[in-house]
Each structure stands twice: as C-alpha cells, then as structure tokens.
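All protein chains of the complex are present and in place, except for one that has been dropped.
As written, the chains take the letters A and B, and residue 1 is the first residue of each chain.
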Amino acid sequence: MLFHPTILALYAGSLMVSFLVLYALPPTWQVWRRWDLNSGSEEQLTIERKTYLISTLLAYAFAFELLSLFLYIFTAEQLHTYFVGAMCAAGSLYVNAYGYPTLILRLINFLLVGLWLIVNYVDNRAPDYPLIRKKYLFFLLLAPLILLETALQAGYFLQLKADVITSCCGSLFSTDRTLIPDTPNFLPQFPARVIFYTVMGVTIGWGSYAYRQGRGAVLFSGLSALALLVSVMSIFSFISLYIYELPSHACPFCLLKPEYHYVGYVLYLSLLGGGLTGIGAGILSPFRNITGLAVIIPALQKKLILTALILFVMFAAVVTFQIVRSNLVLS
Amino acid sequence: MGARIERQKNILDYTLAALLRRKRKNAVLVLVYTLIVFLLASVVFFSRSLQREAADLLQGAPEMIVQRQVAGRHELIPLAYLEKIKKIRGVQAARGRLWGYYYDPVVGANYTLLVPESREVAPGTMAVGEGLARLRLSAVGDDIEFRTHDGSLKELKIARIFPAELGLVSSDLVLVAEEDFRGLFGMPRELVTDLAVQVRNPKELPTIAYKIAEALPDTRQILREEILRTYDAVFNWRGGILIAILSGSVLAFILLAWDKASGMSMEERREIGVLKAIGWETADVIQMKCWEGLAISLTAFLPGVLLAYAHVALTSAGLFEPVLKGWAVLYPHFSIKPYLDVSQVAALFFLAVVPYTVATIIPSWRAAIVDPDAVMR
Partner (left out) sequence: MIRIVEVKKVFNAGKPNEFAAIQGISLNLEDQKATVLKGPSGSGKTTLLSLIGCMARPTGGRIWLQEREITSLPERFLTEIRRKTFGFVFQQPNLIKGLTALENALLPAYPLGEPYGDIKKRGLRLFDLLDIGPKAQSKVEWLSGGEAQRVTIARALINDPAIIIADEPTAHLDTTRSREFMDILGRLKGEGKTLILSSHDPLVFESPVVDRVIQVRDGRIESETE
C-alpha cells in the first residue's frame, strides 16, 4: 500500500461520493415505494421534499466524479516512478488488476450519473413527475456501481507496492515483474483513421439532420455512444501518436501533461461532454409521448443534440489540427 | 438561458449580502477552514518539493553503483573489479568512488566525506557544506581537526563553503582529496568504497546490472532509478502520514461545519421562512445555500493555499521541517522551491472542500424545506 497525499485525496473523494449515494438510498427507496401524487397526506409532502435532497446529492456526486476522474489519472501518472518499467499513467494502471477496471467503471459511472441528471431535469419540469419511479429505479441500480467503484479503487491502491530498496537488504534492479506494456494497442493504424473519421462524420451528419428535423434522436444516441468508443480507441491507436510525434508511444494519458499544452483536457472534456449529451438526447425519446413531457422533451433534445454536435465537431477539429500539425508520418 | 443566469446572479447577490450581514458568525468557521487548508496544503506542497528536490539532485548521480558485500554487509571493493566491469558490452565508463561518514564528537553530528571525481580539492584542504560550517562556526580559511583511524589528529583547511541553495544532501558534505581520505580512514590504495558505472543505453541498465552480478557474484548493483523511487516513496510516505494525522483535525472541522450548518440561528431560519413564503422555491433556497458554501470555501481556500505556498517558499515550511526532512542535527538551512500543479490543488480540494461541502448539503436541504406557510403562524 502506498501512502501518498493524492491517494488519500482520492480515498476521501470516493468515500464522500459513496456517502452521498448511501445517504440518498433510503429516501430513494421510500420514493420508489410510496410515491402517490394524488395523496394530500403529509407523508407524500415529506417524500416530495426528499426528492430535492436526492437531486442535490446526486448533482454533487456527479461533479465530484468528474473531478476525481482526472485526479485518478493524475495520481497514476505521478505513481509511475514507483514501478520498474512504467513510463506513465498507462503503466501504473497496469500494475495490478484493479487499475484499469476502476478507470473504466469511473467513466461508466460518470456517464450514468450524468444521464440520471438529464432524466431528472426533464422529469422535474412536468407537474406530475411522470418518470419518477423509473428514474429512482435507475438510481437504485446505479448506486451499487458507484459503491463498487470505491471498492475497486481501494483495491487498486491497497495492492500497490512500490519497487523500493529496503534498507536492510538493498534489493536490486527489481525486474522480476513481467514487463509492463506501455500501451495496449487495439487497432491497426490505417483502418483506425478511416473508421474514426467515418464514424465521426456519420454521427455529426446524422446529428445535424436530427437537430433540424426533430427526429432520429435514438439513432443519434447510438451513434454518439459509438463515436465515444471509437474516439477513445483512436486516441490509443493513432491520435496520441501524432500528438507525441513518436510512433511507439501510444498513451492516452500523457496528453494531459503540460508538455502537450493540456490538449488532453480539451479532447477528453469535449468527448465526454459530447458522448453524454448525445446519448442523453436519445434516452429521452421513449418518453416523448407522455402528456406532460410532449413539449419539454423535444425542446431539450434539440439542445442536447446541438451541444453534442458542437462538442464532437470541436473534438474532431482538434484531432485534425493535431494530425495536420504533427511532424509524424505514419505509413 | 439568460433568465437562468439572471436567476443565479440574483440569488448569488442575496447570498453574498446575507453572508456579509453575518460576518461575525461565519468568521470562526472561515478561520478554522483556512487553517485546515493551510496545514494540508503545506504538507502537500512540501512533500512534493522535497521529492522534486531529490530528483534534481540525483540527476547528477551515476546511473548504477556497484558495491561489494561480505557477509551481507557493505565492504570496500577492489579497484581490480573495474577491469571486469569495463569488459561488459554496453558499459561506457566505470570508476571507483571514495566516500564515507565521519562522526564529529565536538558537535555530535555525522559528516559525509567524499572524494570528488575531479581533483578540485587540493591535499590538506576541503570544501564543506553550509550546515557544517554553521555548526562549527567556521569560515573559509579556518582549520578543522579530524581524528584519524589510528588516533592521531589531522587538520584540514576550509577552502570553500557550498551555498545553502544546493540543498538537502550537500549540507553535511565534506569534499577532501584522495590522499587525505585514505590517510584519515587508513584505506589501502587498491580499495575504494564503491564503483560508479555508466552505460551507453539506459534501457540496458537492468541487463548490464544482471551481467555484473554474474561476473562479480559478491557485489550488488544499485540503480539511480531505484534510489529516486525510494526517495519518492519516503517523502510521499511522510506526507501521507502527516495528512493522516491531520485527518483528525479535518474530521473535527467537518463536525464543526455540520454543526454550524444545522444549528442555524432563529433569525436565519425565519429569513428562509420569509423567502419561501414570498415565493422562493425549495430549489432556490438550496441554490442559495450552495452559493453560500462556495463563497465560504473560496474565502478559506484561496488564502489557505496562498499562505501555505508562502510558508513553503519563504520559510521552507518552518513548521514541519523537523518532521519531514527528518535529518539529524544537521538539517540544512536551504530554501526550497514549491512546485504547484493542478493535481495538488485538486487533491486539496478533495481533502478539504469536498468534505466541507458534503457536511453542509444535508443541513442546507433541511433548512430549505421549511413550510412556506410557516411565517403565517
């Protein structure tokens, strides 16, 4: 186990988020079981007021998740010096079996909590809260994932052991560990570029159509999810190479370093934001026909699609700029 | 869109006015909060600075050191080993090093004696660290007596004093000529303390270390990377321990914040009642409380961080020096440069601001759900 100020900060963050989620669980359960808008009872009023608490708790949890996602990568980056063969965050996360699962779960949870907030926002706009049971069920299913994330992260940090000289024996070049791969390389270069631009093109094209016509949001949602996935893999397989101008260093995390002008933040924030709003647009479609939501949802969907479009275009533009600017030539 | 921003602006306006009206009440909280941030930030900045300092320092150290071991203990190594090492492919250069410790009974401190690679120190003279000069109250030109291995006395003249900026290790350092070193410790000509090895390609370091271990089975190899890692681990570990100790005070602070937030004065409760009666919605009041928390956090966080920065930069973290540097009597009087980066601020945010925020969410919500018709009774 390593004892590091930023690790402690991450523990603190996870514990806080878990606390928020745990605190929200009993009232959520109560809302889910006992919601009855037609009742003028005091219990119903109490329950209604609890929905404010739950929304507030989850809004904070969402903000903290986003921030700690980046802090997690940062910490992994700082830790790489402790492990023989790890060159950056990519290596430190490989040190044990919990590193990458934690990261992936963090991403998923961030998206899910974001989607919950979108649904919640819509539902709060309709006087009869038509989605209230659905959204609280959604949260009941989501909560264990967030708790699991805390557990996985604790597993990752608790099982970290630095390759350090101990004073008694002066351990030697401790390379008994199998080599830590710098990057998992998923895709061969050339098709990756074609796939990336095709998926981005189709997503943006369909998004513009959906934005103008006010339909096709579900497909856009699927495309956004695909674009998110393909983009992440593309960062691994070629985008990072162009930015580092090194044909062998395909690391998705060094992008966040000052050496590369923090371009990673622009890329990841636009990508995550685009993915979230894009997926969010389609999630709402099934509820379009509910009376109270018939006006609200299409209007919000338009906004979400527009946001997603702007962010995806931004992402693609930054990527293209980096490729054009790069001195690296990939065959 | 515009309306939403205006709404936030109006609510924020009200919040700030309300906070200013209750300056006195929040003063204690902000003060404690600032102190907490200051302590946490000092630890974080300081352990990071030390870590960087050590890294900078080791930049000049050899990539690999070969030591001889006898019965599991560090022994002097024959210079003859150099030949075997130089024959290994990939080794660029290798040389013997002479260094050791000398205990000075006058001040009760250990000096590190080292023979520099370049022959910059003339026999009979030495260059000393600032800490040593300070402790012995000596200046350039003064003589310092050393007791040699056979009990005789040997005087060396201070030819130079290293400036304090050079950092941690040089403080207790004494550079002497090879003759003086051997004379002092009675070390035979054909032996040295250890060997420094330079390789052509750093990637081959582990392989070469392995080959040396095979060729010279009574030696061990220490890589610079490993020393660096150890320093990192030590400094961060100490920082972590300090934060763990401070977490007690953070907890106390959270309880204070919780208590403050839930124990609202009658006056404040009445105000929220009035706001709700005249048309503020629960969400508006929660929003207001949220701004309030943010305002308090910022007023405490920024000064706390700035003070900590000053503490580390100007006084070299005078408050923790003994704990974190942990050197003996001789700890150096040097100034360290704080390194500030986003991750440290984010870490502080999670250590101080997030717990505060979490502690106030629930009381804020409780305050916000008063019945709007309460003021009518």
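In this text, contacts are C-beta pairs under 8 Å (C-beta built on N, C-alpha and C of every residue); 3 or more make two chains touch, one makes a residue touch a chain.
Computed from a prediction, not measured in an experiment: that's the story for all the values here.
For the options A:129, A:242, A:268 or A:315, the residue in contact with the chain missing from this view is A:129. Within the complete assembly, B:283 is the residue of B:55, B:215 or B:283 that touches the hidden chain.
The residue from B:76, B:156 or B:275 that touches the chain not shown here is B:275. Listed for chain A, the residues touching the missing chain in the whole complex are 37-38, 40-42, 45, 48-49, 124, 127-129. Touching residues on chain B toward the chain that is not drawn are 2-7, 9-11, 13-14, 17-18, 21, 267, 270-271, 274-275, 277-284, 371-373, 375-377.
Rule of thumb we're sticking to: only the chains that are shown with their structure count from here on.
Here the CA centre of chain A is 32 Å from the CA centre of chain B.
Across the interface of their complex, chain B is touched by residues 2-10, 12-13, 16, 19-20, 23, 49, 52-53, 56-57, 60, 64, 67-68, 70-71, 74-75, 78, 81-82, 84, 162-165, 169-175 of chain A. Listing the residues of chain B that touch chain A in their complex gives 43-44, 47-48, 67, 72, 205-206, 209-210, 213, 220-223, 225-230, 232-233, 236-237, 239-241, 243-244, 247, 282-283, 286, 290, 342-344, 346-351, 354-355, 357-358, 361-362, 364-365, 368-369.
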